Structures are given as structure tokens and as C-alpha cells.
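Missing here is one protein chain; the remaining ones are kept as they sit in the complex.
And now, subunit A:
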Amino acid sequence: MNPVAAALGAAFALAGSGAIAALPAPARWGPAVVGAATAGVGIAGAAAGGAAVSGTVWQAYLPDLLPLAGVRLAVDPLAGWFLLLVGGVAAVVGVYTIGYLGRDGHGPAARGALAVLPVFVAAMLLVPAAGSVSTFLLAWELMAVTSLLLVLGEHRHSPAVRTAGLWYAAMTQAGFVTVLLGLTRLAAAAGGESFAAIRAAGAGLSPVTAGGVFLLCLAGFASKAGAVPLHPWLPRAHAEAPSHVSALMSAAMVKLGVYGIVRVGFDLLGGGARWWWLLLGALGAVSALYGILQAAVATDLKRLLAFSTSENVGLILLGLAAAGVWAGAGQDGVAGVALAAALLHAANHAGFKTLLFCGAGSVLRSTGTRDLDALGGLSRRMPATTALFTVGALCAAALPPGNGFVSEWLLLQALLHQAPQAGTVLTVAAPVAVAVVALTAGVGVATYVKVLGTGFLARPRGDGAATAVESPRSMLVAMGLAAAACAGLAIVPVVAAPALERIAGELRAGPELFAGGGVDLRLAGIGSIVSPLWVAVGVIGLAVGFAAAGRALGRARRRAPAWDCGDGPLTARMEYTATSFAEPLQRVFDDVLAPEQDVDVTPAAESAYIVRAVAYRRRLPDRIEAHLYGPVIAAADAVGRAGRRLANGSVHRYLAYMLAALVAVLVAGVIR
């Protein structure tokens, strides 16, 4: 039996039995049952993905499973990469769920919400495994609906969850409609709905049809991926969902939007015009910059991580755009590197974002707050969580020896090595893209320094942080697994090289990307080499060396009170908060972010010159959301209000409308 088939079958069977077992399970055991089932589904999915990326392909047609179209599954290396990614994330999150929702746990323990979790993971595995338009759309919708149910898990606790759910529902359904329109149009134009048939006919489509299909699909997929300006659901849903769900959504589900773009753009449509990819590149650049800027000034830990997801998706899209442009310009070698950079960054982001969201969940579970301004001092009370979160932050900041560094290095290589004959547009676009990546990386470092410094170090600024306790073992084990995966990807990314080469070869028939063995990453077409292992050894060695040298050669340590201007002992309120740390950045990007600030100075009664209290309020509204979505929502609201006049509450009137419409249609048919 085909290993992919066996593993996928096991995954779906486990998901079904896990969901069914969760319903009657006693409340004490529910989280353990669901967590174990989810982890099992994830491991089986990852096994299927692992088999697929090492060259096993599998196809199946099950005509009786669904009426009309049946179910068609096809797993190739590209699908395998995303199966591996989703499966890996789910395996970690499954283990995490056991502790997160378990005894004295945080988050929804309702049976329904529990039972949906393995189904959601199974739906995410089904998306890349789908081999036809109808199966893909079914899986996509199943994924959207189950994730919406999970986002709404804590709807009883706060109205913000309901708003988030509403935004997510509206945007995911709108995205589904555009993908539906695009893919059905594609299937109609190609004369068949299986991906194989579309692939065969894809090159012969007219440019207008192909461009329209690409735009429609891009709208839906980019909104699922959280690319700016289709992102407003993402910071809301990621922040308000229970943390294990946030991790699954941010690390795995968002990547399936990327998968959709790769599958439709590169595979089914076979490349396409240059403007497609320039548009995608612009989308990626805007997402990367806007995402990281919003993250840099965010004070809500999970909202910050969510905007960082937008940023990373932007970088991934930038890589895909570069791949599309270079492939169209005939530079298959560089295109392959860009594609590999995008896919590797997708995997890297999945790794560190799982870790970070799980870490944020641990913080939320033990302190009860996500507000960085009210945290601090966790490194003493939650040392293991802090250490693991630090690993994730290092990776997310794209600093060596983190894994984000490797893929961003690859991306920069792909952007820098353009052929001289590329043309004016590209000679301008490529350096701009390089600048975007550089700026993003810089602000990213500041962002994660802020998170670690104000959230975990120093002294606690709130009651929740002051009484925090370390998380249960299963959560730490899960975060440890994610950290280990990140470390593996950071030090020996070369293990992914054969899989990336296979995918690039399948999509572009490009040449060999990576030359030679060993632990170095050698780019065959470009001639660049990076050795993540030696970089890691060097950086860690230098850091340890400097610390040791400082301790040995520097002056001896002494304890002394810090200078406090003679105004009594320093309190935690005098520390840098997340808001104050980000203030300089906010000042620099004032025109982009347009913060609303308000300083109230209350003088003492005796004299106007003696200040009794200063109140500082700052709000950072999402400008893109306000300017782009505000008018649309207002217009829809106005239409809705006008429409209410038609509905006066009389049932007869409604029925008469239906009768009149039916008769009008029939009469129109007769007259024509």
C-alpha cells in the first residue's frame, strides 16, 4: 500500500474517532482525548507529507464518497510540503492542548468546541491533498467553518470575540466566494475539474481568462493568508481565539493561502504574465512593512504576533513574486531559489509562530492578561516558558542562529541576483524589494526585543504577572518540540534541500538548486554559500566568549542601589513599558501609523505649576481598515436600512414578493 495513502487514511480515521470520542468523554478527560487525537492526526499527516516530499506520489478517485463530483485526491511533493507543515504544527499543538485546556485550564472546555479541533486539522490536511476543484473547495470551506467555530470558542467571555468572529466569518466567506468563482471559471475554461485536466489545458487559456482567474483566486488566498490590505480579520481572530487555535491558524491555516497561490499560479496556470507577479510582490511588500510596523507598536501580545504573521506572509509572497517574475524572464535558477526561499520561510514561520503563540498562551493562562504593559518579570516566575519564548523570538527576528535568518538570506540572494538584461521595471523593483526585506528585518528585531524585554524581563507591572506560575509539563513539552524543530531548521536546513529541489523541479523544471552535500547551503546557479551550522557555532561561541571574557577581565561585580534622584526606591511603574519602548519607532513612522494620542495634565489645586497627575492615552487604529473597509461597511449598512422599508413584518407581503418574482421571471421567459 502507498505510504501516503496509509498515513492520510490514518489521519482522517483518527480525526473522526477523536471528534466522536470527545463528545461523550467526561469533562476531565476531554482535553486529553482531543489533544492526543489532534497530535495523532498531525503525526499521521506529517508522515504522509514526509513520504510525499521524498518522492512518493499518490492519486485516488473516490466517486461514491460525494454525490455528483466524487472526491479526488492527489498528493505530489508540493502538497507534501504543506502536509508536513500542517501535520507538524498540529502534532505540537495537540500536545499543547492537553495542558492548555486541561485541569484549571484556560479557554473553552465545551465539548462541541473540543470535538471540532481534530476535524479542523483534518480539513487543513485535506486542502493540499485535494486533486480537483470540487474537493478543494469542499476542504477549503470545511476548514473555514471549523476554524470559525474554534475562534468563537470563548464568545461567552467577551464581546470582542464576537466581533472577531463576525469579521472572520465575513472575510473568509467573501474570500471563499472569489476562490469559488475563480476556480469554477478555470474548470469551465479548461473543460475538466480535476487538477490534472486543468494543468493540461492551463497553458492554452487566453491571457484575459487566466489573468481574471488569477486575480479572483489571489483575492481569496491572500485574504486567507492575511496579506495587507485583506488582513483585518487576522489580528482580531488571532488575538481573540484560544491560544492553541491561534497557533494552528497562524502557523498552519494561513500557509494554505500561500499553498493556494502556488498551486493555482505556478502549477495550474503554469506561470502567467509578469504583472501578476509584480502585483503579488507589491502585496507582499506592503504586508511585510505594514505588518511589522503595526507589530512594533502593538501592546497586546497576541495582536503583535498576529501582525507579525502578516509580515512573514508578506515576505513569503515576496519570494513567490520573485519566483514568478524570474521564471517569466527565463531565469529558472534564480526563480527556483526564490521559490525555495518562500517555501522554507513558510516552514520556518510555522515553526517559530507555533512556539510563540503557544508561549503567549502560557503567559495568558498563568497571568490572565495579554497586555504587555501589564506583564514583565516572567523570567523568574516562568523560566522555562521564557527560555522557549526567547528561542522563538530569536527565530522570528531573523537573527542568526535562528531559522528565520536562513530563509530570509535565501530570499535576499534571489532578489539580489537578477540578470543584467532584466528590464527597467525589474531593475527598480528588485532593489526596492531588498530594501523592504532589510527594513522589515530591522523593525522585526526591535519588535521582538520589545516583547522579550518588556514582557518577560524586568519586574512585574501587574498583579497577574506578579503571581504567575509555570505552565504544566505538556505545554512545556509541546513548546520544546516546536523549539527543537526551529533549531533543526536553523542549523541543518540542508535536510530540506532535496524536497525543495523536487518541488521546484516539478513546478518549473528548473536546474539543480543546491550543489554538494555537507551541512552548507550552496546555491548552484548563483554561487553563494551559507553555512548555518558554522554561523550558529560562531555566534554562540562569540556570545559565550564575550560573556566569559567580560566576567574574567572586567571589573568585579558589586551590588549597589541604582540612582533614583533621591525620590525613594524605584518602582515597577518606572520601567520601560511596551508603549514607551515603541514610542521612538511610533514617532519615526508617525505619518504611516497616525496614532491618536491624548495627554491630560491635571494641576494641583494650589498652583497651576504643580502637576498632580498626567494621563496619557494612545490609540493606534488600523488606518487601512478604517479607510478601505469603513466606507464599504457604511454603504452596506445604508442599503440594509433602506431595504428594511420593504420588509414591514407582514408575512403575506413576503410571500407576495416571492410569487411576484416567480411570475415575473416566468413572464419574462415567455416574452423572450
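Going forward, a residue touches a chain if its C-beta (ideal position, glycine included) is under 8 Å from a C-beta of that chain, and two chains touch if they have at least 3 such contacts; residues count from 1.
We take it that contacts and distances are computed from a predicted model.
Peer 1: Any idea which of "Hydrogenase-4 component E", "Ca-activated chloride channel family protein", "Pimeloyl-CoA dehydrogenase large subunit" or "Tripartite tricarboxylate transporter TctB family protein" UniProt assigns to the chain that's been left out?
Peer 2: "Hydrogenase-4 component E"
Peer 1: Thinking of the whole complex, not just what is shown, which of A:Thr424, A:Ser607 or A:Ser650 touches the missing chain?
Peer 2: Answering carefully, the residue with contact to the hidden chain is A:Ser650.
Peer 1: Write the list of subunit A residues that the hidden chain touches.
Peer 2: Counting only subunit A, the missing chain is touched by 67, 647-652, 655-656, 658-659, 662-663, 666-667, 669-670.
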